[in-house]
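With one protein chain held back, the other chains of the complex are shown just where they sit.
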Amino acid sequence: QDKPVQLKISTWVPAQHPLNPSLQAWADDIKKASGGTISSSLFPSEQLGKAFDHYDMTRDGIADLAYISPGYQPGRFPVIAGAALPFLFANGKGGTAALDEWYRQYAAKEMKDIKVCMAFVHDPGSLHSVKKVTLPTDVKGMKVRPATATVGQVITALGGTNVQASAPESRDMLERGVADAITFPWASLGLFGIDKVTKFHLDVPLYTTPYVLGMNKAKYDGMSAAQKKVIDDHCTTAWAEKIATPWADFEFGGRAKIAALSGHEMVKLTPDQLGQWKKAVAPAENQWAESVKKAGQDPAAVMNSLKQTLAKHNSGL
Amino acid sequence: MSSDAVALIGFVSLFVLMLLRVPVGMAMGLVGITGYSYLTGFAPAMKLIGQTSMRTVTDYTFGVIPMFMLMGAFVSISGVSKELFRAANSFLGHLKGGLGVATVVACGGFAAICGSSVATAATFAGVAYPEMRRYGYPKSFSSGVIAAGGTLGAMLPPSTVLAVYAIITQQDIGKLFMAGILPGMLALAMYVLTISILVRVRPDLLPAGKATSWGERFRGLKDVWAPLTLFAFVIGGLYGGLFTPTEAGGMGAGGAFLLGVLRRKLSRAQIREALLQATRTSAAVFTVLIGALLFGYFLTITQVPQKLTEMLTGLGLGRYGVLALIMVMYLVLGCLMDAMAMIILTVPIIFPVVTALGFDPIWFGIIIVMTVELGLIHPPVGMNVFVIKSVVHELSFSTIFKGVIPFVITDLLRLVILIAFPIIALYLPQRMG
């Protein structure tokens, strides 16, 4: 008989966020599959620690499992940061499958202090601004709250400056003119009231944010072989897709809702304009390549692999 | 041992350590980490200390605390409390009870720059008390009105306790500051009313002071317009969406520094003193914040707050019954500890109950700060009273409490008004958009 294990799962999104019920369902399935020997408590909304610290919390055993945003910390996880570069992902569901499959090649090396259970993305977000932005040159001189450090590098490359704020603070920053624009997924705009301030929305799948569900290594190693198998069976690409799907659907639905709101302008791009954007963000990709090289990987191979996996799951741009 | 038992032992040891004068933040941190270590393991507990300490002190939004403290320090060290009192007195002093009203008004003006109730009381114990005594005001009234007037410091923005409440409950600091304005002005008006009733009932109690010429009155205004303009600029900018709370504090500190230097009221030594005072007091507050977070993580894994919420909401007392219970608890705690410690220790536990009952979090912030401030002046012990006594040695506690009783009654009445009409607190923040 396996000895009972109690897991603390930590997320930093508010309790009403679609990710929490997905994780709860995942934990319930683990409990069932383990014959009740692995039970979990879910702690949402930063109850166990701040968003930025979730990787460290997993490593240190403050949480046994945690929802991690590697992009919050510039320079720390260069490989996965590549998935945060603009114009890669077309959607959230297939995109999640692709990201998870791709990152499994690098996870053990890049996140060596934890056991990476799965990786996932949200449905692509875009740039939402107080004044109209059509061309990359419009970003020059703007103050932008980026989703990740990688997006931050893109903003810098375009001649804008970065404003840091947590998601709940973002609306305030935009209202007070500390920021003029924000990169954000579509439905979350409404969740945080940001749609009250930003009236212009670039109508392209601009970027997405890669996330990881990580597990404390000692906790995993301390389990019986049968329990480890239950965890392994739940740390799969299929489960990543299952967990990410409700959130992806939620964000995907947000775009149509914003488009239907009066007083909001969806800024469409011609193929030529889209081309200008792709050209303008290229320096950020070079910067990313440098950081990957420094970490001992071949950036071209890493990026090709990501693009191929995305194509395989029909999620590339 | 069950996690409930661990939580209980935690609370008991916390109180013992605090009564043995271990700094509140250190006691909370020590107990929190010990309990956490027992439940989760030693290694994660040690990591939690470093992580929580570093994350808390490098949180940009928390910068609001040292910045407003620095603004208050620059303004008060440049002598504005005396000028405020002199100006108010020149208009009101010749009336019966006028010196008392002038004290309340000057406290209100000072409160608009200084974030602390105890500092306001201490300042005016030095400035206004001797004047009131000189014109034959009784000791009890003179000290009582200062104790009460001091509480305006925490209600009118900026307010350190309101900022800390906002941080703990993840509410908007700017909105809480705005929510304090109308209740603070109501308090000021009700204190003035209390004094005029006292004058009616006992005409000989508060003699008239000396009359001042209009020329002198306007000369007095010349001294106070600058800090009051600074206040209007900072709070107006916050309300109008020009800057974030941290930025408002930074602008206020920068403005107060420039005003002090340009008006030749800040020497090099005074600048250093103001910087140091802001640093020390901010460090003291952050120590408590870090301790409270560590204690909070411990409580989270014991799941005591959830259980307490279920218990209290299941009592069948109704929303207002539970609210009354909470407020009585605060009045009792008011005999033990100061406002900051009370807020930090109890809000993480009480807040889930309050939101579960459907009360507005901004409104509750105002109610809780009013209750806690009442604790600072009501008998048998209270922080404002201690501080006034430490400034004016001739007073006894019973004398001060005797003088404060009319104002305690006023405050209780104001609490009832605020509970009946939440709009008084919520009107301005709702306008902010």
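Some notes on this structure:
Going by the order they are written in, the chains are A and B; count residues from 1 in each one.
Note that in this section contacts are C-beta pairs under 8 Å (C-beta built on N, C-alpha and C of every residue); 3 or more make two chains touch, one makes a residue touch a chain.
Everything below uses one rule, namely that contacts and distances are computed from a predicted model.
Missing from the rendering is one chain, named in UniProt as "TRAP transporter small permease protein" (options: "TRAP transporter small permease protein", "Thiosulfohydrolase SoxB", "Chemotaxis protein CheC" or "Cytochrome c-type biogenesis protein CcmE").
The undisplayed chain touches these shown chains across the complete complex, A, B.
Residue A:73 is the one among A:24, A:39 or A:73 that touches the chain not shown. Taking the complete complex into account, B:18 is the one of B:18, B:145, B:259 or B:426 that touches the chain left out. In the complete assembly, the contact with the undisplayed chain comes from A:152, out of A:18, A:152 or A:214. Check B:340, B:357 or B:400 against the missing chain and you find that the one touching it is B:340. In the complete complex, the hidden chain is touched by one of B:145, B:253, B:293 or B:327, namely B:253. In the full complex, subunit A contacts the hidden chain through residues 56, 73-76, 141, 143, 146, 149, 152, 156, 161-164, 177-178. Interface residues of subunit B with the unshown chain, by the touch rule above, are 17-27, 29-30, 46-47, 49-51, 53-54, 57-60, 62-63, 66-67, 70, 116-119, 122, 154, 160-161, 242-243, 246-247, 249-251, 253-254, 257, 272, 275-288, 335-341, 343, 381, 383, 386-387, 390.
Basically, only the chains that are shown with their structure count from here on.
Computed from the mean C-alpha positions, the centre of subunit A lies at a distance of 41 Å from the centre of subunit B.
Every residue of subunit A that touches subunit B in the complex is listed here, in rising order: 8, 41, 43, 47-50, 52-53, 56-57, 60-62, 164, 168-169, 172-173, 175-178, 196. Put simply, subunit B touches subunit A in their complex at residues 40-41, 43-44, 47-48, 51-52, 55, 60-61, 170, 172, 174, 241-244, 247, 297, 300-301, 303, 433.
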